[in-house]
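A short write-up of the structure that comes next.
As you look at this complex, bear in mind that one protein chain is not there, while each of the others sits in place.
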Amino acid sequence: MNLNIFLLVIMTLAALWTVMARSLLKATMGLAITSAILTILIFRMASPLAAVFELSVCTGLITVVFVSTISMTKPLTHKEIIEASKDRLKRFWYLPVIMILAAIGLCFLKIPGDIKPALSTGTMDVRNVLWNLRQLDMFGQVIIIIAGALGVAILFKERKDEP
Amino acid sequence: MSDNILILPILIPLAAGLAILATPKKWRGVKEAIALLATLASLGITLLLFGKSLFYSIPWAGFGISFSLRLYPFSAFIIAATAIFGFLTVLYSSSFLFKKDYAKLFYAYLLVSLSFITGATLSDNLILLLFFWEGLLVTLFGMIALGNKGAFKTATKAFIIVGLCDVCLMVGIAIAGHMSGTFEMSKMNIPIMGVGGIAFLLMMIGAIAKGGSMPFHSWIPDAAIDAPLPFMAIFPAALEKLLSIYFLARISLDIFKMAPESWLSYTLMTIGAITIVFAVMMALVQKDFKRLLSYHAISQLGYMILGIGTLVPAGIVGGLFHMVNNAMYKSCLFMTGGAVEKEAGTTDLAKLGGIGTRMPVTFACFIITALAISGVPPFNGFFSKELVYDGALERGFIFYLAAVVGSFFTAASFLKLGHAAFMGKLQERNRGVREVAWPMLIPMIVIALGCILFGIFNAFPLNHLIQPSISETRLHGESFAGFPTNMTLVIVTVVVLVGALLNHLYGVKKTGNGLGAVDHIHYAPGLSWIYKKAEKGYLDPYNLWWGIINVFSAVMSWIDKAIDWLYNDFATGVANGLAITLKKLHTGSYKIYILWSIAAAIAILVFLLKAGA
Amino acid sequence: MPSLIILVPLLGLIILNMPIGNFMRRGAFWFAIALFSAQVLLAVFHHSLAWTGKLPPVDALFKVGFTIDHLTFIMFICIGLVSFSSLLVARHAMGDEGELFKFINLLIIASVGMSGIVMVKDIFSLYIFLEITSIASFILIAFRKDVYGLEGAFKYLVLSAVATILMLTSIALFILVSGDTSFSTIGASLQSGNRVIVMLAIGIFICGLFIKGGVVPFHGWLPDAYMSAPAPVSILLAGIITKAAGIYTLIRITSAVFGFIEPVKAILMLAGTVSILFGAFAALGQNDFKRMLAYSSISQIGYIVLGAGTGTALGIAGAVFHLFNHSVFKSLLFVNASAVEKELKTNDMNRMGGLSYRMPITSATSMVGFLSTCGIPPLSGFWSKLLILIALWQTGHFAYATIAVLASVLTLAYFLMMQRKVFFGKLALGLENVKERGAGIMFVSIALAFITIGAGIFFPVIYNNFLLPIKEILVK
Partner (left out) sequence: MSLNLMQTFSIFGFFIILLFIVGTYCLVVTRNILRAVIALEILIKAVTLLLIVVGYITGNVALAQSLVITVIVIEVVIVVIAGGIALSVFRHNDDLDVRRLQNLKG
């Protein structure tokens, strides 16, 4: 449990860093780190398959997508970065304060005592659930991936009439 | 006879209207022919149905909303009157609108309206009635919008005013249906107390607004100028009054079983009295033929509301009889106005004058109907007004007084109108005026003759049309046919009429020019000695009198304008202000939208946790 | 059987994209027509089977099963109608064959998404199909890649992602209290204590659906997206996507899972009323044709939500009928708006005027659409509003009923303004050469106008056969 708390703290800090980081690339790195810690957490919650997905897709693929998008857009000059970071500081320094306040507030918030989670007794394999009970989800995933491919084909293509 | 024949008078004009819409514009005369045939056919059917009692019902929308039509003496009489006026107006319009672009649309709207009015009159189900009633709103809008440049604005105004009142009607019907558990009018019987009173009030607003009572009248004078004239001759003058008073009589006598002691009776009488006096005051200062008539159309509605509001037999019979009479002479008056407009090209009284000799038939019709509206014996207006006076006097002297004052000014303003328009010197610009064509004359002559016949032989309409329409329990077996029995009232009326005449002559003498041209006295030689006698006194009182009237009229016109402002500027101003504020709130930044969403989500969650957990 | 409704389009999509030369590309339009017809036929066929109670053995592919009732049937009809309209308009509006081909692909995906939304019985599957529809919409809005379209798509994407996150949070909470994601299990477990968590979950889910449906004050993205999207996409978005994704789902989830409990009803009615007024007033101040229609959509969505909020059979019947009517007349108005936009190259109403002389059919059909929106009898819009009003009245919500009626006057006001600025009056300068659009678009307008009129005239038939049976969703 203590390890979980430690990981959660690290993950929150990573998320904070992601948000407050100076450059977009660093933010992307922060997101990847957040995602990686999440992977460990998911793994510790007895969900190895989901953890593998999180690691490969979120930590890997999404970072690649972000980095490639960033590289296709014009990076800021150094001077601009410094200008922007001053400005960012002005806007973002409230966030840690809010988070600390929220954390203090949450400590006083009592979770209602009458929560009765519906405990499941049956132990089912995730593959069984995924392929035998939730085929509709798989069907949806197929369609969504087709839609994503079309989106890439439409949105990433250079406009013909552009100089 | 099978009961489903009742659908025919609704279907025939509707089908004809749609057929006219489908006729190509170039087919001259076809649309007129269709309209004439259709109105003639429905006239025939309604006359055939006259005196019968039929009931036809098929299930329609569920929830006790059935398509049920009921023919009984009252509705039979109203649909017959509708058919007659429809036919005459189409005949009149066939000449009046002959080369106008919008004739096709006008006929279509007119026929559809006739169908809807017949439907509303026949329907025994309040929801069905509402259906036809709201349909009329659309055709009303369409017909006014056909007119000249300002017509669209006027149409919008009419639509909004009448539409708002129809909403009241809708709510009233909903309450009434809720209270009695049915929408069938013949099965309803609601006590006038508490919510029932509110329901009646709301339905009453819907009913009298259709007729154009104060304070829902302000679109009618505007429409008089902007809308096509045949529209004025048939709608505000005749059919809407028929429908409005029919429905008012139905709700106050059948559905709600009102007793004279009820406060609503006083409400009705007060509205009636105020409408009579205020509208006629407005009419008195008008300088346009059609506008003057339109204010009288409002004022005369007051007599009917007053008559029905008295809830005593004489008043009710008088109110209904006045409804018929008014429909006759008012539509004829508008038709004469149309004839003048067609020939002289204007209805501005300052530009008319002396055309009576050029248009003798029109003038004769005008005289007859003007005498009728002023309540001169032996024309029909006299008899119905006497009955209303009788009823009003029974309920309170103040109401009687209002009715008599209204009568005085009605007479005065028609004397002025007749003088200014038809008598006096013929102006240069009116040299080319000639009598109008026969399709326009025939309706006028027919109606004018009707005014005389309904006056002299008033026993026929009273015994065969009006009295059967009212249940026996209301009438106590009385009959009101023949010459009025209360001679005091007759004498007062005659005195008032003579007073109006004296007043008029004096005013003309005093002003000496303008609308009341001086010379007119010589064209009416029988009256000149009265004029000479009147000259000797009353000079200053007259001035004073006129001053008071002017102030009063100014106040009235200010109130009129205030109501106008409320409808025209205030409402739109508030709406526009809100619209602009909302426009500014949408800054285009997605962040603002997210913040709205978060705020609303928090509000919803707090509410749910408070209310549900 | 029901799974065919979503499987056939997937199959079609795969066939369409097979590398078998240019043949499929050229025939894509007719292929899509055939596909949609097949889908509608399947729905109708299935519906008639459901009537007689003889269901063929449901195929074994999807174990979860689907809901097929009168409500889904009406939704299928709406989806089919709007998809057809959008497709026909796209054929005239899209620049070249390649674009049309991509558009058709996305249209099919969107229609699969919507068909899934209306059929599923599982809250997580519902989320997936919502996402399918949304993703197809993002791409469709940004289709032309002009700066406005991208902006609209971006705003929609952000707000929709927020909605997604809210819904997923709620789904997690539902799993916590019920252990499963199917409607019936969750619905049954809501009674067993856990009030705080349950209320929290219900509230969060409703907020998510409000964002998807564009209910005030969650509506910020909606006018921007409607306005910036290409013409056929506006038709699709306004006609069906937001209705299926937000409003239908709201009705279904509330009846099948949450139950019409008092606080939920109160929220629905309040949100509906606010939307009605807000949308109507905002529409009053617009100069842009499509943006005004978008705000009008918000206002009409308000009526649907208000009707559904009564929680009675009549109110839901009214809401569903209004949803159907709104699909028809709002598609009609957007079709006409696209015709006007294409001819005039602008949406600014101040630069229009007198178009009824040049585009009589567009003008007349718009008139039908707007009269129906205002609820003028005997057009279909009158009946649906009447049903909603009667339902409000029966449940004793007199204030809401009054506001709903008065808002009709506002509706009338802004549509009269629109009609006068665009179609009536004097022909504006420079519009002398404007012509009516091609036969395809005119056909769509006329067909939709006839549906509006027909649904009004044959209302009793529709009411007894299709609307009244909807109350079965209330019986659990």
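A, B and C label the chains in the order they appear, each numbered from 1.
One rule holds for everything that comes next: contacts are C-beta pairs under 8 Å (C-beta built on N, C-alpha and C of every residue); 3 or more make two chains touch, one makes a residue touch a chain.
Worth saying up front: this structure is predicted, and the values here are computed from it rather than measured.
A.B. asks: Identify the visible chains that the left-out chain touches across the whole complex.
C.D. replies: Per the contact definition above, the missing chain touches A, B, C.
A.B. asks: Out of C:L7, C:L176, C:V196 or C:L468, which is the one that touches the chain we can't see?
C.D. replies: In the complete complex, the chain left out is touched by residue C:L176.
A.B. asks: Could you please point out the chain A residues that touch the chain left off the display?
C.D. replies: Per the touch rule, chain A residues meeting the hidden chain are 1, 4-5, 8-9, 11-12, 15-16, 18-19, 24, 27-28, 31, 34-35, 38, 41-42, 45-47, 49-50, 53-54, 57-58, 61-62, 65-66, 68-70, 72-74, 91-92, 94-95, 98-99, 102-103, 106-107, 111, 115-121, 123-126, 128-130, 133-134, 137, 140-141, 144-145, 147-148, 151-152, 154-156, 158-159, 162.
A.B. asks: List the chain C residues touching the unshown chain?
C.D. replies: 124, 128, 131, 135, 138-139, 142, 145-148, 150-155, 157-158, 161-162, 165, 168-169, 171-173, 175-176, 179-181, 223-224, 227-228, 285-286, 288, 291
A.B. asks: For chain B, which positions touch the chain that isn't shown here?
C.D. replies: Missing-chain contacts on chain B: residues 583-584, 586-591, 594-595, 598.
As a working rule, only the chains that are shown with their structure count from here on.
A.B. asks: So what's the Cα centroid distance for chain A and chain C, whole Å?
C.D. replies: 32
A.B. asks: Using CA atom averages as chain centres, what separation in Å is found between chain B and chain C?
C.D. replies: Averaging C-alpha atoms per chain gives centres 44 Å apart.
A.B. asks: Counting only Cα atoms for the centres, state how far chain A is from chain B in Å.
C.D. replies: So the centroids are 72 Å from each other.
A.B. asks: Going by the touch rule set out above, which residues of chain C reach two or more other chains?
C.D. replies: Within chain C, residues 195-196 contact more than one other chain.
A.B. asks: Enumerate the residues of chain B that touch no fewer than two other chains.
C.D. replies: Within chain B, no residue contacts more than one other chain.
A.B. asks: Taking the complex as given, what residues does chain C use to touch chain A?
C.D. replies: 6, 10, 13, 61-64, 102, 105-106, 109, 112-113, 116, 120, 122, 124-125, 128-129, 131-132, 135-136, 138-139, 142-143, 145, 175-180, 189, 192-197
A.B. asks: Tell me, which parts of chain B touch chain C in their complex?
C.D. replies: Touch list, chain B to chain C: 59-63, 131, 134-135, 137-138, 152, 156, 159-160, 163-164, 167, 170-171, 174, 178, 575-576, 578-580, 582-583, 586, 588, 590, 592-594, 596-597, 599-601, 604-605, 607-609, 611-613.
A.B. asks: Which stretch or stretches of chain A touch chain C in the complex?
C.D. replies: 112, 114-120, 132-137, 139-144, 146-148, 150-151, 153-155, 159
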